[in-house]
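Please read through the structure below; I'll follow up with questions.
Missing here: one protein chain of the complex. Every other protein chain is in place.
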Amino acid sequence: MSFKVIHYINQFYAGIGGEEKADYQPEIREGVVGPGMALKGAFKGEAEIVATVICGDSYFASNMDEATAKILDMMKKYQPDAFIAGPAFNAGRYGTACGAMCAAVAKEFNIPVISGMYPENPGVEMYKKSAWIIETPDNAVGMRKAVPAMAKLALKLLKGEAIGKPSEEGYIERGVRKNIFYDKLAAERCVDMFVAKLKGEPFETEYKMPVFDRVPPQPAVKDMAHATIALVTSGGICPKGNPDHIEASSASKFGEYDLTGVMNLTSETHCTAHGGYDATYADQDADRVLPVDVLRDLEREGVIGKLHNKFYATVGNGTSVANAKKFGAEIVNRLVRDGVTAVILTST
Amino acid sequence: MKLELHRLNVKSLKFAEKTGFADGVLSVNKAELLSLIAEDPLLGKNLDVDLAMPGESVRIMPVKDVIEPRWKIEGKGQIFPGLLSDVETVGEGKTLVLSGAAVLTAGKLVRFQEGIIDMSGPGADYTPYSKTCNVVLVLEPSDPNMDKHDYEKACRMAGLKAAAYLAKSCADVKADSVEVYEQANIREGMNNLPGLPKVGYLYMLQTQGLLHDTYLYGVDVKKILPTFLSPLEVMDGAIVSGNCVSACDKNSTYSHQNNPVIADMLKRHGKDFNFIGCIVTNENVTLADKRRSSTYATKLAAMLGLDGLVITEEGFGNPDADLIMNCWKAERLGIKTALLTDEYAGQDGASQSLADSCPEGDACVTAGNANEVIKLPAMKKVIGYAQEADVIAGGWNGSLADDGSITVELQAITGSTSELGYTKLGAYTL
Partner (left out) sequence: MLKLITNNMNLYNTVRNGEFIDGSSLSVLIRVRSLVHLGSKILTHPLCGNLRPNHQPFRSVIIDEKSGPADLESLSLIEDAVRVYQSCKLIMPEEIDEATLKDYAYIDSELMKESLIQFSLLTHNP
């Protein structure tokens, strides 16, 4: 008897269409669709793709709970033994959808869940603890390598075999610690490592201490009464209508908006683009995330010199660290250029 | 300094008329041993001695300490100085060792304490003490309202007395094997082996209070400044455990006597490095103490001109702070470090393993995640008190099932994640 697998892909890989079809509603088809063909080949008859779930990336992103529930329901009658999503490569929304579905399926069916992504895909950071994610290149050229690795890992999990280290199996480190019996006593391993370190030979630590990105606090602003203060947020505040189309998650850009003459943000003028929190209160009064009103008060009271006439905003939800760093560097350049003294950063 | 360990290989135990050793069998005169430990007025009337052999369907709990029977047959001092014998320096002469045998102390002290040892089944794989032939002392206080310090001490002393008694009773038997250890004094040690890096062992000992204490020559280690010690002194019982809470990573007296880090460093002395000696330090509660001890211990290492230190932790949580301070303070003095610890990464392994960290801690060996859950099937016989599983550290309400099986974290198994590295367990990141 071969294992029953359900495969999840987006509208693009199903051949339905690109961005214009991204609001495609979830659907389940019997058998193999698109890249499932390659998966099927890699299973060599040991597992069978009984059904393929197709869902548009935008639809999933904006209707996450509903889409998830619907898909789980569709899957029930197939009684799957494993779930494979993607590979999503570096596609942010697709990766996030694959990750979210893997997490939901693992919870509902308690079966192995596997995906494939490029390490910088935001789906990795969000879901690596809930799913096995095979590391792939950043585009579909990597399909030929990704699929066999995903199939191999899936079969191992299905057969209950021991899973090796990330470097051996090709998955992205999940950050989950697992006990193992080694051939040597821990004391001997420690002295081995000690000798290697003394001799300057390579060694691999058994526990990587977390290294935090620490930012040294800057000296305090001495003369607040003459300082120009800017507001920057990852809470997604933007002029109503989100003119730059900053994504609700996995933002690929930030926006720069004028505050000249703006004394107060209102539901008429501003809203949030953020998709990761309940937007009701930010939409009612965006000052709650980006406190323009309070800073105008301070300006009038002479506590600060003035509020900078531009603010910067992006969406922190699922945005990769690499992108966030890039945005930060660019925003700082502009603030320095404009002679800003200090910045208040607000999150959500 | 020269110490010979005369080993008798114990393969089995039996009760007999006379305590002694022949053909791999350690015979124990139960009445004599019982009357010896009953001499202590702090211990009650219902004392018992039981035997447990590897492979038997036996569970022992709650275990307080494990001690290897040893007795000095030649040389200065006697085993367990400052507690059982005088305070004379040990580590020289000849010491008889009943290899393969162990004395276990079991009994209730406070309710959520001490560990579990299974002699067979899945739990046995995790504890080194399922492979020893165990003489188990089941203890109780003479007064149920006795001060807990007094009762703890009585339990500790009973174990030491029994271990010494067993080995002493075999003192006239010719050893199965003899191991010779030599340790040069500092002046010679420094000049020996030019060209090899000079290294030391920073030996951290748990010292937070009752059930969290360790003794050096009978002195409560929380009251010492870090000090220098020969590895041979440790083999004669200079360090004795007085702690047992979260049994997985508390160093039993047995694991001090047989410290595998010291054993391996002595083995590699002269080949990979020049092992100068041990620096003993504590893990106290106050931050000033932590800072003082870590500064003082690393200062000693620097004064000795050491190039490297192996550092072992004992316990978890706030001792992580001591470990990390010792690590970065040594590294910043130009002393390379390798660390030995264990992890508390949660039952799912997804939480952060240590409560503290530093970038200098780049060479770290771990004895495993103590929160991993294991199901221990019922055993035919339980020595001690099985109902303690519910309240033992690492257990929870409902740990003990009606069928006698116990579901616990590895934390509850004695020595399972020994930070002296006495097991083969480790962990990796999925």
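Each chain gets a letter, A and B, in the order it is written, and its residues are counted from 1.
One rule holds in what follows: a contact is a pair of C-beta atoms (placed from the backbone, for glycine too) under 8 Å apart; a residue touches a chain by one contact, two chains touch by 3 or more.
Everything quoted here is computed from the prediction, not taken from an experiment.
> If you put the missing chain back into the full complex, which of the shown chains would it touch?
B
> Would you mind spotting which of B:Lys148, B:Lys267 or B:Arg332 touches the chain that isn't drawn?
Answering carefully, the residue with contact to the hidden chain is B:Lys148.
> Who touches the missing chain here, B:Leu287, B:Leu333 or B:Ala401?
B:Leu287
> Can you tell me which of B:Gln208, B:Gln257 or B:Asn326 touches the chain that was removed from the display?
Only one listed residue reaches the unshown chain, and that is B:Gln208.
> Mind pulling the chain B residues that touch the left-out chain?
110-112, 148, 206, 208-212, 222, 245-246, 250, 284-288, 290, 315-319, 321, 344, 346, 351-352, 355-356, 371, 391, 393-394, 396-397, 409, 411
The rule we apply is simple: only the chains that are shown with their structure count from here on.
> Hey, how far is the Cα centre of chain A from the one of chain B, in Å?
Chain centres of chain A and chain B, defined by C-alpha means, are spaced 46 Å apart.
> Hey, which residues of chain A end up touching chain B in the complex?
Per the stated touch rule, the residues are 129, 163, 165-166, 173-191, 193-199, 203, 205-211.
> Under the definition above, what is the set of chain B residues touching chain A in their complex?
125, 197, 199, 259-261, 263-265, 268, 272-273, 307-308, 310, 312, 336-341, 343, 345, 348-350, 352-354, 357-359, 361-369, 372, 410, 418, 420-430
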